[in-house]
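What you see is the complex with one protein chain gone and the rest in place.
We just call them A and B in the order they show up, numbering each chain from 1.
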Amino acid sequence: MSQNKTAGAVAKRHMGLKTSRRIGNTAIYILLIAMSVIWLVPFICILLQSFRVESTWQVGYVVPQKWGLDNYQNLFKTDFPRWYTNTFIAALCTAVLQTVIVLCMSYTLSRFRFKMRQPLMRFMLILGMFPGMLTMIILYRVLKDLGMTQANAVPGLILVYVASSGMGYYVSKGFFDTIPKSLDEAARVDGATRLQVLYKIILPLSKPIVIYTILTAFMGPWGDFVFARYISFGASAGKNVAVGLYDWLSKDQINKSYTMFCAGGVLVAIPVTILFMCLQKYYVEGVTGGAVKG
Amino acid sequence: MKKLLALVLSLSMLLSVCSFASADSLAGEYDIKIWVANEIVDLTKQQVEDFNNTNELGIKFNATIEAVGEGDAATQMVTDVEAGGDIFCFAQDQFSRLTEAGALAKLGAGAAKNVTESTDADAVAAVTTGDGTLWAYPLTADNGYFMYYDKSVIPEEDIDSMEKLIADCEAAGKNFAFEMNTSAWYLASFFFGTGCVSEWQTDDEGNFTSVHDTFNSDKGLIAAKGMQKLVTSPIHVSSSEASALANGAAIVVTGTWASSAIKEMLGDNMGVADLPSFEVDGQEYHLGSFFGFKLMGVKPQVDPAKAAVLHRLAQYLTGAKCSLERHAAVGWGPANLEAQADESVANDPILKAVYEQKKYGQVQNAIHGSWWDIAKVIGDEVKAATDEAGLKQALQNYEDKMASLFKLDANALLFVGAWNGWNNADDTDTYYLKDGVLTLDVPESDYMGGRIVKPGDWGTDKGFAQVVSGAEYIKDLGADNPDNNIVFAEAGNYTITLNGSEITIVKN
Partner (left out) sequence: MANISDLEYLRLSKGQKLLFRLKRFFTDSLPNGLKNFFVRIGKGIGSGCQKIGSECKDIVSTFVHGDWKTKLSYLVMGFGCLARGQILRGILFLLFEIVFIGYMILAGGYWLSMLPSLGKVGPTETYNELFDTYTTTYNDNSFKILLYGVLTIFFIIAFIYTWRQNVKQNQIAEKILASGKKLRSGKEDLHSLVDDQFHKTLLALPMTGILIFTVLPIIFMVLVAFTNYDGAHDGYASNLFTWVGLKNFNTMLSWNSAGGTQSYAATFGEVLTWTLIWAFFATFTNYFLGMFVAMAINKKGIKVKKLWRTILVLTIAIPQFISLLYVSKMFAKDGIINGTLLSLGWIKQALPFWEDPTWARITVIIINIWIGIPYLMLITTGILMNIPADLYESARIDGANPWQQYTKITLPYMLFVTGPYLLTSFTGNMNNFNVIYLLTGGAPTNAAASSAAGSVGYTDLLITWLFKITTGAESQYYLASVVGILVFIVVALISLIVYNVLPSIKNEEDFQ
């Protein structure tokens, strides 16, 4: 094969690549636009229906015939503000406490080498294989004995969310594993205690994973409708948004509450979505830094 | 304090000096929790307040009223009776489940008498168990389905005939919504219309012991033919939602709960009527329906005074005054007779339709939970059937599933009673032997006999016909009875026990 010929072939291929890339990119654009439509349609539908005032039940069309804020106003005549506050408090407390717990757990398992480390990790791996569904009824009874059910459900919810969160250490442990150990050792040589190493050296480097943990912990309580339902046990004052809104879709309420459900859904989605969009960068860093190595 | 009072009271009772104690001792404040449907929470609050203000016993309730719907309440109560509402409402089909779970308190003699006298007889029957005990207070008598239609599409004179309704809808390009494919509750309408029954018997503990089911019969075939007319029509939609009207239906079969939404949708064009009749082979059959009640239960209490006041409150809430208030506010049809007779209720067009349809309805008593799933597939099978054999097959499938439902142990068997001879399928009934025991009423008829067979195995006797004992109650037909059928000498109540291949029959 002569030199010339090769060069010509390469040049030709480059030209071919350019056109084929253009075609490829167009196809990808079409695909992405189609996907965006599919991904957005349900949310746009919810948004549109929340502004529909001519009727409160399900209808076969999407665009309201009459627009208004009635559904949002009606929300405030129900217990919705209470549910919203409950959820918000639960989410906030969970975000703080769960982050502390998860970071303690994952930092320890990543950094310390002690006798029980391997058995502990294996034990938690096995624990995680049990379906948690049935344990809810037991947790409900335990919380009931502690007086944390029905109207007082919020502290109970926080307690359960936080208490078992140590099991979810994988992602942040994976992240801590990527921080070089030599940093710790250098500090230890300088006389720092383990505690000082943690908050002076490791934490400043762990911003993505801390934010990731806070974000996931904050988002969790908004969507919990099975366990929260057990704990609130019929008491409206102890419901969270998910339970309250879910009940609006029951047979005897859906005709009155369907559009209100949509409005409530929008109000729930707004803070979570905004927060998520703002912190998306850290979320990605956290996931890719931790999830795959766990 | 109240506990102490109760203690003193029970002590005084022990000493048989209770004669001087009077109802005054009920006076006091009580913290209670009431569970009612979302739409009547505010009204109930008002009604409890009224009770506080008007009762002469000095009873004062501090009531927490929560929105726990009738469907949800039973599940919640069964999960944790202790934390449940002191007074709660539930649908009638949850009754046996709740008594089983110890979530209902028996009514005292006075309360029982009061309820029996003042309430719809069917409703009373629904809260009474075999030994005559009443367990709950009937709240409404409107839990059934009937027909809403659009007057602008359906002329008034057509509402009695399903065929005409279908034709009207087809002509107007509108839909006929009747939930035939996903709900046994609605689908049973056709079968009840032709006189089929599906009755479940429970023992004292509420366990299902046997079922008397005649869906797979000539009558059932008629019902299936009628159903096929509807479900194969292009304008049929399987829905019981009010929204079906918004999506192009002119008729929807559903219950009172949809009335306000439908009223809003159709306005003055809303028509309400009992279900129509359908025609098969020149004969008219009026569609039947399930009919049920909503009930109010009182949770078992530890403190007799609290129990007594709760029962009083429940009587008040299910009484005429409160029932009428509920009717005025949310349109619920009362179970209380006085309220039913009231002008406002009697002239309510929706309740008129409800009560009209109730004449053709079957009261929905305890039904095995799986029945709903077994029966609801009939709709799809009937739709798929292309000929009569297909319809028969659908019913046979149903019966096979029913038969094996009671295969709780390996030797579950059927007793097929042929009350007027084998060739008259109308009078052939199937009973299930649970644990080899069956108690049945043998009706007075020409041929009072039957045979024990394995499910799905009607033709043969499987060697179980050799009656060994109890022969004095059995007619021996000798050569006329080559299959060795069990043939009873007289009508009456018999207990048939199967032990291995030996059959013992005892007349009760």
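Rule of thumb we're sticking to: a contact is a pair of C-beta atoms (placed from the backbone, for glycine too) under 8 Å apart; a residue touches a chain by one contact, two chains touch by 3 or more.
Because the structure is predicted, anything quoted here is derived from the model rather than measured.
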Among A:Val96, A:Val142 or A:Ala237, single out the residue that touches the unshown chain.
A:Val142
Of the residues listed, B:His368, B:Lys392 or B:Lys507, which one is in contact with the missing chain?
B:His368
Among A:Leu31, A:Leu69 or A:Ala186, exactly one should touch the missing chain; which is it?
A:Leu31
With the full complex in mind, choose from A:Ser165, A:Ser232 or A:Gln253 the residue touching the hidden chain.
A:Ser165
Absent-chain interface as seen on chain B, which is shown:
9-10, 13, 18, 21, 25-26, 75, 78-82, 97, 100-103, 105-106, 108-111, 181-182, 205-206, 208, 237-239, 241, 243-244, 247, 300-305, 307-308, 311, 368-370, 372-374, 376-377, 380, 401, 404-405, 407-410
For chain A, residues touching the missing partner are 21, 24-25, 28-29, 31-32, 35-36, 38-40, 42-43, 45-46, 58, 60-62, 101-102, 104-105, 107-108, 112, 114, 124, 126-127, 129-131, 133-135, 137-139, 141-142, 145, 159-160, 162-167, 170, 193-195, 198, 219, 222-223, 225-226, 242, 245-246, 249, 262, 265, 268-269, 272-273, 275-277, 280, 283-285, 287-289, 291-294
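Heads up, the rule we're going with is that only the chains that are shown with their structure count from here on.
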With centres defined as the mean C-alpha position, give me the chain A-chain B separation in Å.
44
Per the contact definition, I'd like the list of chain B residues that touch chain A in the complex.
35, 37-39, 64, 66-73, 76, 79-80, 83-85, 241-243, 246-248, 257-258, 260-261, 264-265
State the interface residues of chain A toward chain B in the complex, per the touch definition above.
55-60, 137, 140-141, 144, 149-150, 230, 233-236, 247, 250-256
